[in-house]
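Removed: one protein chain of the complex. Kept in place: all other protein chains.
Every chain is named by a letter (A, B and C) in the order it is written, and numbering of its residues begins at 1.
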Amino acid sequence: MKVILDFCIVPLGVGVSVSKYVVACEKIFQEAGLKTQLHAYGTNIEGEWDEVLKAVKECHIKVHEMGAPRISSTIRLGTRIDRDQSMQDKIASVEQKLNK
Amino acid sequence: MKVILDFCIVPLGVGVSVSKYVVACEKIFQEAGLKTQLHAYGTNIEGEWDEVLKAVKECHIKVHEMGAPRISSTIRLGTRIDRDQSMQDKIASVEQKLNK
Amino acid sequence: MKVILDFCIVPLGVGVSVSKYVVACEKIFQEAGLKTQLHAYGTNIEGEWDEVLKAVKECHIKVHEMGAPRISSTIRLGTRIDRDQSMQDKIASVEQKLNK
Partner (left out) sequence: MKVILDFCIVPLGVGVSVSKYVVACEKIFQEAGLKTQLHAYGTNIEGEWDEVLKAVKECHIKVHEMGAPRISSTIRLGTRIDRDQSMQDKIASVEQKLNK
């Protein structure tokens, strides 16, 4: 089962700057060979369910190891069985209609 | 790693009534032996990361099998390594201060 | 337009304990006369769109005043025009089918 997931990790107890934790997660997704797209409030990730969710778990483990005692992350999870759709397809589908 | 997760599943392409899909998910969580608490916009689930996320995956599979061609779910995921905290602890911590 | 909203506020830069900030928000919702239900990962709120969203804004203002330099909150927002549905209706609809 393929998933398009939107992930936003928020470490608590480590001050207001969270970018280094986001960077650590980006590296985990890259090393896992997953397609990702960073945006201003999270990261889109595309891949097989198990691989993507394994990477999300590794993010929590890594960010705790980096010193965050508590993490609250939010996820949107999209699956569909009617047809194959990539992250790029989703964006193109909106942009085509916008530019008409 | 223990997680407190808040799960809200939204099936698309099956009309406006989603309660039977939520019921199917509740049964999956119960059968997995997970502690859950239903609320008006999702379900709180407490347990080991792998067990909880496995149940979430089963929900997507089941809801697709029930006929939903597309699913968009949202999740909040809380982990902490500084101390053990249950769902009930979290609620009690707020209610104690509220009633002062 | 009526809304059922699920609100989870996460203050950053104030350590790992967030319950006093949640308590401050609960008081704002109560003083606004809104129906709410606290759960382990947020609060369900029911009411007119403008009143509910005004209270959410007051929560951000209050939590900043209490000392949080940064806030990241998450919201689920449900509206429907086909029929009236309360938070209690939503839960009852699931529980009836669960107990069959």
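We take it that a residue touches a chain if its C-beta (ideal position, glycine included) is under 8 Å from a C-beta of that chain, and two chains touch if they have at least 3 such contacts.
Remember, predicted model here, so these are calculated numbers, not experimental data.
Contact with the chain not shown here comes from a single listed residue; of B:His39, B:Arg70 or B:Lys90, that residue is B:Arg70.
Taking the complete complex into account, C:Ile75 is the one of C:Val16, C:Ala32, C:Ile75 or C:Leu98 that touches the chain left out. Those residues of chain C that touch the chain absent from the view are 1, 13, 49-50, 53, 56-57, 60-61, 64, 69-82.
Residue-level contact of chain B with the missing chain is found at 8, 10, 12-13, 15-16, 18, 69-70, 72, 74. Residues touching the missing chain, restricted to chain A, are 4-6, 8, 16, 19-20, 22-23, 26-27, 37-42, 44, 46, 74, 76, 78, 80, 82, 87-88, 90-91, 93-95, 97-98 (touch as defined at the top).
As a convention for this text, only the chains that are shown with their structure count from here on.
Rotation angle relating chain A to chain B: 180°, from a CA superposition, given to the nearest 5.
Residues touching across the chain A and chain C pair largely coincide in numbering: over half of the numbers involved belong to both copies.
The mean-CA centres of chain B and chain C are about 17 angstrom from one another, to the nearest whole unit. If you average the CA atoms of chain A and of chain B, the two centres end up 19 Å from each other. Rounded to a whole number, the gap between the C-alpha centres of chain A and chain C is 25 angstrom. Chain C has residues 8, 16, 74 in contact with two or more other chains.
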